[in-house]
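All protein chains but one are shown at their positions in the complex.
Chain lettering (A, B and C) follows the sequence in which the chains are written, and residue indices restart at 1 in each chain.
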Amino acid sequence: MRIVSEKAQKEAAEKLVSSLNKMDGVESSLDVRTSGTQNRPIVNATVSPESWRKVAEQLKEKHSVDHCSMITGIHWPESSDKTWEVVYHFLRTGIKDPVIEDGLVIPNIVDFSKVKGKNVPLEIQISIKIGETRTPSVASIQDLWVGADWNEKETWDLVGIDFEGHDGMRRVLNPHESPVGFHPLQKQHKLRYHGFEEMYDDAQGFMRKPVDSSRVK
Amino acid sequence: MDYNTGHPHATPNFRNLVIKPMWITLKTALRTVPYIGKAKFLKNNYHGQRANLTDEFTLERIGDNHPSSGQIYAADRESSPALPFLERPVTIMYPYERLEDMEPWLFVPGNYNGRIGIVWETCTACKACVKACPNDCLHMTSETRVNVLDTTDEGDEWHGLGSELESGGLAARRKETFDEIEDFDLMHEHTAPPQQYDFAEVIDISGDKATVRWQDGSGIESVEMSSLKPAEVDIVSGRIDIGRCMFCGLCAEACPFESFFMSNEYDGMSGYTREDLWFDADRTRLLPVVHQERVDMELAKRAQKEKAKREKKAAKAAAAAKSEA
Amino acid sequence: MKQIGEVRNMASSDWLDVRGWTESFIGWSMDKTHDVLPSNDIDLEFSITRPRWFLEEPIVIGSEINLQSGFADIQPSLEAFFVSTIMCTVVFATMMLTLMVVPYIERKFIGRLMDRIGATTSLRSLWIGEGPSTAGDWWNKLPMGMGVPIGMLNKSLNSSFGNSHHLETIDRVGNRGYHGIWFLFPGFFQALADFMKFATKEHLIPEKADKLVFEVAPVIIIATTIMCYAFIPFGPHIWAANPDLSLLFLMAIFGVAPLGVFFAGWASNNKYTLIGGMRSAAQLTAYEIPLLITVLSIAVISGSFNILEIVDFQIETSDTWNLFMLPLGAALFLITMIAEVERIPFDMPEAEAELVEGWWTEYGGIRWGLMFAVEMMRAYAACILFAMFFLGGWEFPFQDTLSGIPVIGTIVNLIPGLVIVLLKAWLLFAFFVWVRASLHRIRTDQILEFGWRYLLPLSILNLAIAMYLRLEVWTGTSWPIWVPPVITVLGIILFVVYAIDEDKDALEYSRRPYNTQTLDKAYPGSRRD
Partner (left out) sequence: MAEMWISMGPQHPMTHGLWTLKVKVDGETVVDTEPDLGYIHRGVEKICESRDFTQITTYCDRLCYASANTWSHAYIYAAEDLLGVEVPERAEYIRLVAVEIQRIASHLMWLGAYGPDIGNLSVMVWCLREREMMMDLLQELGGSRMHYNFPRIGGVKRDLPHGFALRARHKLKLFLDRIQEYEALFDESTVFLIRSQGVGYAKPEEMINHGVSGPNIRAAGVNHDIRTSHPYSVYSELDWEPAVERSSIKGADCYDRYRIRVEEMRQSANLVLQALDKIPGGAETYHEPGDPKIIGKAPTRAPEGTSGSHHFEDSRGESMFYIAGGGEGRGKMPYRVSIRSPMFITIPYASKCMIGYKVADIPAIMGSFDPCIGETDR
């Protein structure tokens, strides 16, 4: 079993952390977590919205971070230091197209126990905090990682955080005709039927319509 | 167009145009034919193979009376010596046949997440199950029941720790025969299963005899006190909107007493209206006999506690009497 | 020139002479009618003689008629009409009744191939009883004890023919299926039940469909398919019409259906049906031509455009099935016919994965049911035609040789040709089903390319072979004794050579473990054959 060694991963993570810390508006730290029998070093970084685009380009070009796993938008209406937060999860996978020899593909089998430098797989978690605003927005990374395209669409659709420079923003999970400004994962929207007991509260079904039915399509 | 795409592995060729795929389907068809299916060239490692898949624990559990005891099961369920003519995996034609008869090990009590069942006798209305329910489909309700401490008979280890019969209270008598319960067909009767006890109001107690009015309307009768057990109307869990239940089993895990179970029953949970799926607690009641072992455990636990309490009380009373004296 | 419906002097024959019986019966009854009619002349003449000054000669109106002789004049055509009507009915009934076997084979044989013959409720289950709620003991619920004898019968049948087991559940499972004396019956009438269901469904026309064409298209498809059976004999004496050029008639009518398919696809005004109709038109055109050329080769080698004569040629004249003379033609005919009847692997026009049901999508109810029946009918016709063209029609294998043997010969000769034709057709249909269960669907461009690039040249080659055989090898009365075996052996050798002749390197690759990582990983259980 050739798994990636914790030491190499930690070293690579530290290197990335120090490199990120040198940039403006970036606070980065190494976070080691456990999972099963393994330790899991994660590069944590907090980036200011202004410097995000630059950091993203750096990550992609200099640190060969090639996989954008997930983009999470969070609405923190009652938090002291932020109202909105965007959390990016990246992976560095080191995937290269396999070589072709004699018209035959030679599969790219990486021995993870021996990888070094920029090929070491890494988890990167970047959070961007946005202050109180009604139109939260961060720079889009759709052109750097195409995988971020639909993630950004989803984040806008559900949380309402817009991405500047995103091409073709549209609803993906909500109906296309949802009202403008309706983003269900914002905290002012409550679960409609939560705590509603048909058996007791409304045996006849008079109240089948939720309270906010007129406001939300 | 060249069909040979230079793919490194399997290359399209004339032979495989029909021969190989048709041979493999023919093999499969031949395997389902009696006697021929056992021919060696068919490599029939599937149908009609004998393999012992039942472990000793399961054998012990299902006992000798179970339809599947003494059978050897194959991975495909029915290719067992029980069915010598079948050379194929067979769909279980529920409801005429049931999976638990074919693969009894899948339905070890406590292993299957069937409809919920509550042994009222041991429920203490702690609401742990209601809180655990992710869907808020479970509710408390009040029902006539016998407390677990009162279920004991004369001569049992923990007898005499429950409450006493009182005139004006409720009493219960265990049914003589269980025919009604055994014949009850959960699959087709969409009603509450029969009770294990007959309940009555105690009108008067005189000596060994008690005059009771049976709640089933059979009138007033004078019966032996020893045949009666004290009953009460108590809050128990088990009222459920089964249409909302997703059978996750978290409620059964949350129960700190031996009262809440997921039964092996997956039948009798349908109806024509939404209201049909609102089960009162009597539809989810489990008879203690189903989980007798666990109920006995609970009885012992609680009786010990009760005994200790009474001893303490008695000691206190004795001490008080002593000090008074 | 022979007339339609004229009795031909068949060389091959059997005792089930339905046509002969019909003819003699009709002839007899016509003769009787003839006799019953008054034989005397009836004078219906009426002459107008007056006024004399105007008419020099009397005008004679009417004539003196003789009913008998008048009837005798029209009797042949009347007889032919009645015989044709009766034979049409007989053939249609035969076709419809035996067609029920076709979906039955499709269901049951594919069930074996797919290993899914699970939930089958059989007729046997009536007496075995399936469970407490439905089938079990249903006889006890009949009023006035009517079911008591049924119950007793069931009990006795169960005890003598059921798989008994002392445990009830096991017993029930063991008895519900196929094994036992009634293994043939379960599910046989399912086709009928399906048809009843289709027949009772609402007829929907899409709002924006071209309504006239939408309604006409199934009629075209169904009518032309049923017309095919006018020329398909079920036996030496069971056929509806037999023109000299019956083969041409048949193939012409067989080729009309694609037009209806295209109509249906267009008229539904649905994108799926449109693509389905297009595909169907393209595919059927691509395969119609090789099919016709192959059929032409049959005509060439048998020296006739008449189906009966083609069969006769195989049974009597040359005593060799065409399969052994034209193995390539047989393969071509089979392939093109599978494509013509749109079955997997050539079912692109109705590919349910991307076109849902292709040109059928918008049809429902009885139209859909009929078109499904027609699909089966076309496949059935293809099977019967293959039996006619290549498998000697109604000849039992080695019937000539066998009939020389005392007892067996008698028995073999007693089997009516109808039975042999049907058995051959059903077996061929089972082959169709087998192909369907084993192969995937070929893509449109691949189908067309296969048709135009391989089948067309091959069919021309096949025609050339047939012409050579007929012109140079045929002695005028029979094939030289060595020719059929040599051709058969040659065919087999060619097939085997093609089957095993493949790129050795490619074979190496395909035999190699697929996974680069697991080259020397020992799995539990052997990897490959």
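In this section, contacts are C-beta pairs under 8 Å (C-beta built on N, C-alpha and C of every residue); 3 or more make two chains touch, one makes a residue touch a chain.
This is a predicted model, so every value here is computed, not measured.
Student: Which visible chains touch the chain that is not shown?
Tutor: A, B, C
Student: If I consider the whole complex, including the chain that's not displayed, which of C:I59, C:M144, C:A353 or C:V407 touches that chain?
Tutor: Reading the full complex, the residue touching the unseen chain is C:A353.
Student: I'm checking contacts with the chain that's been left out. Which of A:C68, A:A139, A:I161 or A:M199 qualifies?
Tutor: Missing-chain contact among the listed residues: A:C68.
Student: Thinking of the whole complex, not just what is shown, which of B:L30, B:A132 or B:M297 touches the missing chain?
Tutor: Missing-chain contact among the listed residues: B:A132.
Student: Spell out, residue by residue, where the missing chain touches subunit A.
Tutor: So the residues of subunit A touching the missing chain come out as 1-4, 33-38, 40, 42, 66-70, 72, 74-76, 78-79, 87, 89, 91, 93, 95-98, 100, 103-110, 112, 121, 123, 125, 145-151, 154, 158, 171-175, 184-185, 189, 191, 194.
Student: Under the stated touch rule, tell me which residues of subunit C contact the chain that is not displayed.
Tutor: So the residues of subunit C touching the unseen chain are 110, 113-116, 271-272, 275, 279, 344-345, 347-348, 351-356, 437-446, 510, 514-518, 521, 523-529.
Student: Just checking the interface: what residues of subunit B touch the absent partner chain?
Tutor: Against the left-out chain, subunit B lists 3, 5-14, 16-17, 20-21, 23-25, 27-28, 45-46, 51-58, 75-76, 89, 103, 105-106, 108, 111-113, 132, 134, 246-250, 253, 262.
Keep this in mind: only the chains that are shown with their structure count from here on.
Student: Report the most central chain, judged by the distance from each chain's C-alpha mean to the global C-alpha mean.
Tutor: The most central chain here turns out to be C.
Student: Per the centroid of Cα atoms for each chain, what is the distance between subunit B and subunit C, given in Å?
Tutor: Spacing between the chain centres: roughly 56 Å.
Student: Starting from the mean Cα coordinates of subunit A and subunit C, work out the distance between those two points in Å.
Tutor: 63
Student: Find every residue in subunit B that makes contact with two or more other chains and list them.
Tutor: In subunit B, the residues touching two or more other chains are 8.
Student: Could you check subunit C for residues that touch two or more other chains and list them?
Tutor: none
Student: Help me check something: in the complex, which residues belonging to subunit B touch subunit C?
Tutor: 1, 3-4, 8-11, 13-15, 18-19, 21-22, 24-26, 28-29, 31-34, 67, 71, 78, 82-86, 88-91, 93, 95-98, 101-102, 185, 187-188
Student: Which bits of subunit B are touching subunit A when the two form their complex?
Tutor: 6, 8, 136, 139, 239, 241, 274-275, 278
Student: Inside the complex, what are the residues of subunit A that reach subunit B?
Tutor: Subunit A residues touching subunit B: 103-105, 195, 197-200, 203.
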